[in-house]
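To start, the structure itself, in C-alpha cells.
The other protein chains are all here in position, but one chain of the complex has been omitted.
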Amino acid sequence: MRSALRWGPGIALLSVPLVVALAGPWLAGEPDPRGVPYGSGPLLGTDFVGRDVGEQVLLGGRTVVVVALAATVLAYLAGTPLGVLTAMTGRRWLDELLMRPLDLLLAIPSLLLLILLAAAAPPGALTLIVIVAVINMPEVARISRAAALEIAARPAMEAMRLQGESRWRRAAGYVGRSMLRTLLADLGVRVVGALYLVATASFLGVGVPPDASDWAVMVDRNRTGMFLQPWAVVVPALLVVTLSVGLNLLFDGVRRHREEAT
Amino acid sequence: GPGPATGTAATGRPRRGGRLRVAFAGGGAQETLDPHLSNLFVEASRSKALFDKLADYGPDLSVQPRLAERWEPDAALTTWRVTLRQAAFHDGRPVRAADVLYSYARIGDPARAFRARTTLAVIDLARSRAVDDRTVEFALRQPFAEFPNVLAAFGVFIVPEGTEDFTRPVGSGPFVFGSFEPGRSLLLRRNPDYWEGAPHVDELQYLIANEESARVNALLGGQVDYAHDITATTARTYRGNDRLAVTRLTNSGMQAFAMKLDRPPFDDRDLREAMFLLADREQLVDTVLGGAGQTGNDLFGRGYQYYAEEIPQRARDLDRAQWLVRKAGAKGLRIRLDTSAAAGGFVESASVFADQMRQAGLDVRVAVGDKDTYWKDVLDGGSLCCFRSGAMPIESHFSQRLLSTSTTNITKWRRPEFDALYTRAVSLADEKARRDVYAEMQRMQHAEGGYLVWGFADWLVATAPGVGGVVDAPANTLDWARFDKVWLA
Amino acid sequence: MSLPGYAVRRLLLGLAQIVAVTMLVFALTEALPGDAAVVLAGDVPDPARIDRIRQELGLDRPAPVRYADWLLGLLRGDLGSSLTAGRPVTGFLADAGGPTVQLAAITLLLLVPLAVAVGVVAAIREGRLLDRALTSVGIGLYSVPEFALAVVLVALFALRLGWFPPTAVGVGPDLLAQPAVLVLPLLVLLARPICSISRLVRAGMIDALRSDYVRHAHRLGLSTRRVRLAHALPNAVAPAVQQLARTTDWLLSGVITVEAVFVVPGLGTALVSAVSARDIPVIQGLALVFAATTVAVNLVADVVAFRLAPRAGGAA
C-alpha cells in the first residue's frame, strides 16, 4: 500500500509518455496524405504542414526521449569517472589538469555553447546528444567529484586500502556505490534539464530540423496555430511535462527508499 | 484553398495627426540608416521614409518616376537624360544633379561592396555629367532600354552630396529623422514640405520585434498599429476578430526549387521535366503558404510587366513524371534537397516536396543547412535547393540570375542563345518588340530551365483597427511599407 | 587557508578562465561555416562581392592574427568594433546590457527570498499537504520550458485579461520606467530557478531541522522562530548558494528566450543575432561579459559558501 503510493504516481505518469515514445513509431503506420495546416482532421487535427498530429505525436517521442536520456547517460559516463578519478587521486596536479578545462566549459554560457556547437556540427540527433552531453558533463564531473571527495576521505576507504583492495574496486565498488544517492538526486533534475535543453535548442532553431517529428519541435513550431488547433501544442507539451514530472517523482521515490533503507 | 481574410482597414477619409507605430523584424546590431546598405525589409522601409529614389516600381513592377520627373534616352539608348523634380532635403537644400551623381558614385565605388553596385555597372560614371542642377546625363557602357529599372533598383537612394555619416540622416523623403536606437526603435517626424504632399501622421515610429508572435501580440495589446509580415495561420486565427485587420500584399515573393543544370542529375532534361510534372503546386501553396498565394508556372514574375501569360500552366502529371524518371534512369536515385531556415516556408516546402518526389520514384533526403550562410552554400554547392525571390522586374531577374556572366546564377543556366536574346531585348527601344523577345526567353526557361517555380506568396501585414491607407502592393515596390499615405482614424 | 588568500587565488584563476573562454569561443566561431562577409552578402552571394566585404572587414587576415589583435586591444580596454555595424563593441554592450542587467538583477533579487521562503515553508511542513502541494507544483513548473510558459502567460494575462502588456515593444532601454512590462518576463524567468533552488533549500532545511544543533537550540529554550531562522536556515542555504551561482547560466538562457518572446533588445538577443551575423568582436565581447559574470558570481558564491561553511575551508 505504502509502496503503491510511493511508486504509483511516478510510474503512472512516466509510463504514458514512455509508452507513446517507444511504441509510437510502430503504432503510427503509414503516413496519411497531407491535409491543410491546422485543420480539424482526424482526432487531433493537423499540424503546421498539414500532417496528422496524432501520428506526429506517436512518431515524435522517440527522439526527445532518446536524445535526453542518451545525453544524460553519456554525460554521466564521461563525468562520473572523471570526478571520481580526480577525487581519488592524491596528486593535486592531476586533479587540476583534469578539472580546470571543465571549469572552462562551465564558464561559457551553455546556450552560447549550444548555439556555437550546433551551428558548427552537422545537424542530427547524434550531434544533439553529444552537445547536450558536453554541456552537462562538467557539472556532472563537479558534482561527482564533490560527492566522491567526501566519500574518499572516509576511514572506510583507508581501511580498504589496508586490505589491499585495488583502486578500481575502491572506485567502483565503494565510492561509486556510495555516491548513488547524490547522483540519483541529481539525475532527476538533469534529465529534465536535458529535455529542456533539447526543447530550447529547437526553439532557437539549432540541432534538429524544424519540421522533425519531435515533441519539443512540435511545441515550438505549432505555436502559431495554437488558437486554431491547440492539440498540436498541448499534447506534445503535456507529454514532455508528464515525462519530466514522472521522472522526478520516480527518482525522488528511489532516493527516499534508499534513505530509509540505510 | 482556404485563403486568409483580407480586410483593408481603410476607414473613411484620411485624417491628420498621431503617431503611427509599425513593427518589423530587425537586425539588431547590424541595423543601419545608410540607405545604400539597406538589406532588411525594415531598412528598406526606413530608407523609403527618409530618402527617395529617382524612380520606383509600381504594383506590376513597371517603373514610376519619383525624384526624376522624366527620362529620355538618345536614339542609341546609350545616353539617358534625367530631369529632376523640384524637391528639397530635410535641411532645406534642394536636390541637385550633383547629389544624384555623388550617390551613384558612392554605390558604384569599386572598392566597396554595396548591394546595388552591379546594377549600376552599366553606367559609365566618368562620362556621365550634371547638365544643370536639375538635369543629369547618364552615359551607359552599352545600349540599355531598361535603364529606368536601374533608377528604381533596390537601395539606389539619393543622398546629399558628400554624405558618409548616417547617424542623423538627412534625406528628401516624407519623414525627418528624430531619434534612433539600433535594434530597438527609430522615431521620425512628418516632413511638412515633402514634394509629394506631407504625410498624414505626425510621427512614425519603427519598432523591432523579430518574432512574428511578438509582433502580433504587440498589435493585439495595442502597443503597435502595424505589424509587418505575419503568417497565414495568424491571419486565419484572427479572422473575424475586430482587434486585427489583415492586408494581403499579393505576389510579393516567388517560391521555387532551383535545379543545377551543369551537373548530374539535373543536367538531364527529362529529369527536369519529370520534376516539373511531379510537383503538386496546389498542395505546396495550401500547406506551405497556408493558401496565401497563387501557383506558379516555372516562370518568374507572374502579374509583372512582360510576364508571358500565354504560356500554358503546367499541371501535375504523375504518370508521365514517373515515366520520365525511368527514362532518365533515375528511379530510386538518391537526391539531396538543400533547405534551411533562411527564409520562411523553406523547410516546410522541402518536406512537402520531398514527399511528392518520392511518389515519382525518387529517393530524396532533405538536408537542413545553416540559415546564415545558406545563399552562399547553395550558389555553387548541391544540385537541388529551395529558392525564393522578392519582387524585381523580369529583366533584372534575367540579368542577375540567368546570363552566362550573372554572378548569382544559381541554376547554372548558361546559354549563348539566351544571352544573345537578352542583349537584343535591352537594345530595343520599342516596348512591344522587347516584350516579344522576353516572351521567347521565358519559353526557353519554361521548357528546360532550372527553376521549378511552384508559387507566388502573398505577404500579409496586420493593422490595428482604425489604421487606413495600407494598400495591396508587392513587397519591395513603391507602395509597400510606405507610411506617408497611411493614417490613424 | 585564509579567506583573502583563497579569494585572490580564485580571482587569478578566474581571469585565466575568462581569457581561455574567449579563446575557445573565438575558435568555435571560426569553426562555424561561413563568416561575416558571407552573411552580409545575404541572398546576393556574388563571390567577388564577398571577397570585397572580407577585405573591408579585415577578415582576409589569418585567424590567429585577428585573435592576437583582439587580445592586445583587450589589454588596452578596447573590445574592438562590430564587424557589421561598425559601432564599438563597448557601446554596444552598454546599450544591450541595460535591459538584461535589469531583468537579471530583479530576477535574482526576487528569486532568493521567494525560493528560500518556499523552501523553508515546505521543510517546516514536511510531508504535509502544503509541502506536497508546493513540491508537486514545483516539479511541474520546473518541467515547463520557458518559451511554453511565456506563450501561456501572454495568452492569458496579456491578451485575454489585459492585465499586463504582452511585450516590451516601444519601451525604452530603461524597463523600470514601465514596471508593468516587467511582470510577465519576470514570472517566466523566475519559474524554474525558484523550483530548483527551493528544492535545495527544502532539503537543506530538513537536514538542518533534524540536526543535533537545532535540537539543542530548542533545549536551550530559544523560540521556534529564532531556531528556524537564525540557527537552521544559515546551514540550509549553503548548498543553495552554490546552485544560485549556477543559476546565472540558466538565467542567461532564460533571458534569451524571454527577450525574444517579450521583445527586450538585450544581451540575449544580441548574442543570437551576433552569432547569426558571425560578428566575432561582438560575440567575443558578449562571451567576455558572460564568462566574467559567471566567474564573478561563482567566486562570490564560493566565498559566501566559505563564509557559510567555516569548517569546509573552501575545499571547492
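Of note:
Letters A, B and C mark the chains as written, and numbering starts fresh at 1 in each.
Convention: a residue touches a chain if its C-beta (ideal position, glycine included) is under 8 Å from a C-beta of that chain, and two chains touch if they have at least 3 such contacts.
The definition used in the following text is that contacts and distances are computed from a predicted model.
In the listed set "NADH-quinone oxidoreductase subunit K", "Dihydroorotate dehydrogenase", "Ferredoxin" or "Oligopeptide/dipeptide ABC transporter, ATPase subunit", the entry agreeing with the UniProt name of the missing subunit chain is "Oligopeptide/dipeptide ABC transporter, ATPase subunit". Touch, as defined at the top, links the missing chain to these shown chains in the whole complex: A, C. Residues touching the missing chain, restricted to chain C, are 1, 211-213, 215-217, 219-223, 226, 230-231, 234-235, 238, 308-311 (touch as defined at the top). Considering the complete assembly, chain A touches the hidden chain via residues 90, 154-156, 158-165, 167, 174, 177-178, 262.
Criterion: only the chains that are shown with their structure count from here on.
Taken as a graph of touching chains, this assembly is complete, with every chain in contact with every other. Our note on geometry: chain A versus chain B, Cα centroid distance of 45 Å, whole angstroms.
With centres taken as mean Cα positions, chain C sits 40 Å from chain B. Chain A and chain C have Cα centroids separated by 21 Å.
Touching two or more other chains at once are residues 213, 370-372 of chain B.
Each of the following residues of chain C touches two or more other chains: 32-33, 151. On chain C, the positions that touch chain B within their shared complex are 32-34, 38-50, 52-53, 56, 82, 84-85, 87, 92, 95-96, 151, 154, 158-159, 162, 165-167, 169-170, 172-173, 260-263, 265, 269-270, 273-274, 276-279, 282.
Residues of chain C that touch chain A in their complex: 13, 17-18, 20-21, 24-25, 28-29, 31-33, 136, 139-140, 142-148, 151, 155, 196, 199, 203, 246, 249, 252-253, 256-257, 271-272, 275, 286-287, 290-291, 294-295, 298, 315.
Residues of chain B that touch chain C in their complex: 21, 23, 27-32, 39, 111-113, 115, 117-118, 181-185, 205, 207-211, 213-214, 217-218, 220-221, 223-224, 342, 370-373, 375-377, 379, 407-408.
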